[in-house]
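One protein chain omitted, others in place.
Moving on to chain A:
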Amino acid sequence: MNPVSSARSEGAGNGARASWFYNPQVRGAVFQVLVVLALLGVLAFFAYNAKTNLERAGIASGLGFLSERAGFDISQSLIAYTNDSSYFRAFWVGLTNTLLVALIGVFFATIIGFVVGVARLSHNFVIRQLAAVYVETLRNIPLLLQLLFWYKAVLSVLPSPRRSLEPLSGVYLNNRGLILPEVIREPGSSLTFYALIAAIAVAIGISRWARKRQQETGQQFPSFLVGLGLIIVLPLVTFLASGMPIHFEYAELKGFNFAGGVVVNPEFMALLLGLSLYTASFIAEIVRAGILAVAHGQTEAAYSLGLRPRRTLQLVIIPQAMRVIIPPLTSQYLNLIKNSSLAVAIGYPDLVAVFAGTVLNQTGQAVEVIIITMLVYLTISLITSSFMNWYNRRMALVER
């Protein structure tokens, strides 16, 4: 809004006395600027104070350490890293490991949570009770204990490398992890990838077209099945037609362990299992509450319009339940992300273990490392919640 014009309109009654000084909008803005400046001032003071205090105590300070050689190894890394890389690189290794387990954890927790939540409302007594036991048990045991339990369970079930299980040819499972053959791409393999992208694009197009046509003519089209078929068949045909341009490099037992291949560490498995199952128990309750929040009259109304139960669930219940589900679901996602920092207890190299653990200790720069770590978690949380807020707005009641 334009402050000048509003000042005029407000001041109209008081005549010429209305100067900018009395304009509530100008005042509001000035005070906000002052508050922000004061806040920045306080932060700058803290930073300056910290620096002089650390200097006086003879403790190294500053961010220069980030470019120094790390000198330690990390057991799992999504990006290239050796002990000659910098501390900053080690930071990225930790961060990507955190994001990896958090993303996959959110995925599984959501699926398990929805299944269990719906199961809690099942008409089948056994299913309903099983779901209730699941929720009550997992929700009420501290996550750290569950992680330690899963880690111990994973380790005690799996055999030693020399006695590895081989569920599929070339895939090994032992207490050093799940060892998969490495996929080596040959020239031409990107064609399959492009085919996949094209198939996804076409599938989205079909579903849009189908929806529009249904709205205009009422005719339905099985766009989901067609789209899915397309996404599977098109890349597959391309892959075969281009002469299967990949090959596998299998891991081999050498001395203590398998050499080569892609290894999924037991630490990762245990952490993923623990985080997903624990968070799913909360999500299940949220889903149950969301479904119960949709008045029964809605179902009856849908039935009387002739919708079948599945369509009723899909078109009437779920969309309304989602409005109740999404906000608390967001906080469960945030919890999962933050809980992933318990990784350090079971030896998974996440951000806290690598950066706020090893790096902090080898450099001794606790203040800098802790502040960076806190900022990173804050940023991840803010991004997650703004995404979920955006999604929530899309799902919210669109009033016409």
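The rule is short, and it goes like this: a residue touches a chain if its C-beta (ideal position, glycine included) is under 8 Å from a C-beta of that chain, and two chains touch if they have at least 3 such contacts; residues count from 1.
Simple rule for what comes next: contacts and distances are computed from a predicted model.
When the unshown chain is looked up in UniProt, the name that turns up among "SufE family protein", "Acryloyl-CoA reductase electron transfer subunit beta", "Amino acid ABC transporter substrate-binding protein" or "Rieske 2Fe-2S domain-containing protein" is "Amino acid ABC transporter substrate-binding protein". If you put the hidden chain back, the residue from A:A210, A:L234, A:L329 or A:I346 that touches it is A:I346.
Only one residue in the set A:P187, A:G255 or A:G306 touches the chain that does not appear here, and it is A:G255.
The missing chain, though absent from the display, is touched by one residue of A:F46, A:Y303 or A:F387; that residue is A:F46. Residues of chain A in contact with the chain left out of this view: 46-47, 49-50, 53-54, 56-60, 71-75, 83, 152, 155-156, 160, 175-176, 254-257, 259, 266-267, 344-347, 349, 352-353, 356-358, 360-364, 366-367, 370-371.
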